[in-house]
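The structure appears right after this line, and notes come after that.
Incomplete set of chains, arranged as in the complex.
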Amino acid sequence: MSNTFQRTDRAASQLRNLRITRNYTCHAEGSVLVEFGATKVLCTASVEESVPGFLRGKGSGWVTAEYGMLPRATNTRMAREAAKGKQSGRTQEIQRLIGRSLRAVTDMAALGERQITLDCDVLQADGGTRCASITGACVALHDALSTLVTGGKLASHPMRELVGAVSVGIVGGQPVLDLDYAEDSACDTDMNVVMTASGGIIEVQGTAEGAPFSRAELDTLLELAAAGIGDIVKAQQSALVTR
Amino acid sequence: MSNTFQRTDRAASQLRNLRITRNYTCHAEGSVLVEFGATKVLCTASVEESVPGFLRGKGSGWVTAEYGMLPRATNTRMAREAAKGKQSGRTQEIQRLIGRSLRAVTDMAALGERQITLDCDVLQADGGTRCASITGACVALHDALSTLVTGGKLASHPMRELVGAVSVGIVGGQPVLDLDYAEDSACDTDMNVVMTASGGIIEVQGTAEGAPFSRAELDTLLELAAAGIGDIVKAQQSALVTR
Amino acid sequence: MSNTFQRTDRAASQLRNLRITRNYTCHAEGSVLVEFGATKVLCTASVEESVPGFLRGKGSGWVTAEYGMLPRATNTRMAREAAKGKQSGRTQEIQRLIGRSLRAVTDMAALGERQITLDCDVLQADGGTRCASITGACVALHDALSTLVTGGKLASHPMRELVGAVSVGIVGGQPVLDLDYAEDSACDTDMNVVMTASGGIIEVQGTAEGAPFSRAELDTLLELAAAGIGDIVKAQQSALVTR
């Protein structure tokens, strides 16, 4: 893919086809399959009635995340991390990002001394798996928290607002939203943005893959991301109103 | 569940609802979602154009398997093996069984110096995951081998015949086929049987969970398994003729 | 070794020379060297006055097993598992089998809240090490439990009956009992059977190494194993009456 790369199947500012399927599996308190085009991630939220040691007795809850990829989620089979005996730096970086993003919209005091673990497992990868994970985990977390409310364990729902995430980048000189794997491999600048429904910024991670980028380019990408996340939050809201 | 357990939703000799969905994900040469009732396993087959060191230069291929469970495939969340840094003894036992079962029906000389890796990942567990894995991996392997034949890399298809697997057990004094999780937890004797389409036995693994079992009970369970595997092979054949 | 393999040094239904030496080492509550021909396994039983976490406070005991091979127990030196930093799948599979087999004949409530660990270490290997381990561990466990009875810690002996194990297989078309390493390498079908003194079946693990086996062959092998285990239990009883 050269500098003359042109996205032809959708507008530069358009998301891929986004689908959010709730209750995808039956055991977890929240279970969501999220699809951004061909990227498919299963996000589950599991409630545990205890917190990690550093929080015990403080009346506060915790939200944490783990991330994984099935070995053949990718075009070439990747070695299974359980077989290698350790998680890669990339995996750890992503699961820390997911955890931070969801903690930022959760009222830990309202949650009380319990922990929610978000498992994001990529069934099929085509770029943007970390953003899809945050987007899907938000809905799974919302569902799991709702079971606590309807079960009478919580007086009010501890999620302050929804959170979505999207990648933006400059590909062939053009700023584009929601890159697929081919675009991601070709891009000069790659940025992941996490924002709330009300437009607050939670994370901005921009990286120059090749040449450094200018402040003007950064500004353009942030605009693009803000609009895209608006669309993502609408899709989350729409999924959540469905019975 | 007491000794007076009675299966009421299906006959003692009846399989759960069995569904085999081919091409479930897009990257692998073979990709099958197999469902035995609420048990759902994603089985992919990946072709690699080389063999492990001990086979190099011998003109023979290899088939191997890996097995995993998503952390919330089960009723209570299980720790992620990649995070713990090692695979459990149970995981290793199962993946060795899957590999042996599929190697038993594959002509390694006909396959040539290439390796097929079968990844069996449990998305949702309700008993019988190892048997479901073998059943689904057989179809995924068949598909992957077919791509080699249609791609002109192999003159003939190296799978000699289909192979299926099922669990049988004595629950509440009654021999039953294809146990779900509740039945498995209640059973006195548990046996997994792997057989070929033509009725040859590949593996028999019977374990007394409580009291030892008699030779007569063993014979009854083997009959039950043989009939059940006949039905499983029919379902595999039916899935494979679909375009 | 070809299809025309013929066992010449003993009858097809005859065990190798079986020796059971109690009190082989001095520290363990039970310590047995068991020899099936050239296979030599040191089995010790260690009593610990506590149980694993999942059993605490339930008034029930536990029996568990670990298995190892000295690096030069085999013809070619095998890498030491402690140096590699992990136990192989084979090791874990065997130690799980040993533990299950001995738990099946032990009354856990009678044992009370204590754990017995059975260590089976192969000093010299010539086939059948897992069956020899079960056979020897049974005697070591019996001795360790006896020390609890004679020490006044237990009112009655918690072992319900003795348990023995043997391998059977089809070598060169002929069903044979108690395979040595050369026979094991040549066999088409390999089965390990664990049975109690009274003839109850605890485990049956049959594997087709090459061609699948028929139900008739399975029946023949089970007969052969049952007779062999009868002889093994006699040898255990004879060892246990010796002072």
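The chains carry the letters A, B and C, assigned in the order they are written, with residues numbered from 1 in each.
The rule we apply is simple: contacts are C-beta pairs under 8 Å (C-beta built on N, C-alpha and C of every residue); 3 or more make two chains touch, one makes a residue touch a chain.
All values derive from a computational prediction rather than experimental measurement.
Counting every copy of the one repeated chain, the full complex in this structure comes to 6, with 3 of them shown.
FYI, only the chains that are shown with their structure count from here on.
Within the contact network of the assembly, the step distance from chain A to chain C comes to 2. Closest to the middle of the protein, by Cα centroid, lies chain B.
Per the C-alpha superposition, chain B sits rotated 180 degrees relative to chain C, a value rounded to a multiple of 5.
Seen from the C-alpha centroid of chain C, the farthest chain centroid is that of A. With centres defined as mean CA coordinates, chain C is found 51 Å away from chain A. Chain geometry summary: the mean Cα position of chain B and that of chain C are 28 Å apart.
Chain centres here are Cα means. That of chain A falls 33 Å from that of chain B. Residues of chain A found to touch two or more other chains are 85.
Residues 25-28, 31, 38, 40, 42, 44, 46, 48, 66, 68, 70-75, 77, 80-83, 85-87, 91, 117, 119, 121, 123-125 of chain B are the ones touching chain A in the complex. Contacts from chain B toward chain C in the complex involve residues 86, 89-90, 92-93, 95-96, 100, 104, 191, 195-196, 198-208, 211-215, 218, 222, 226.
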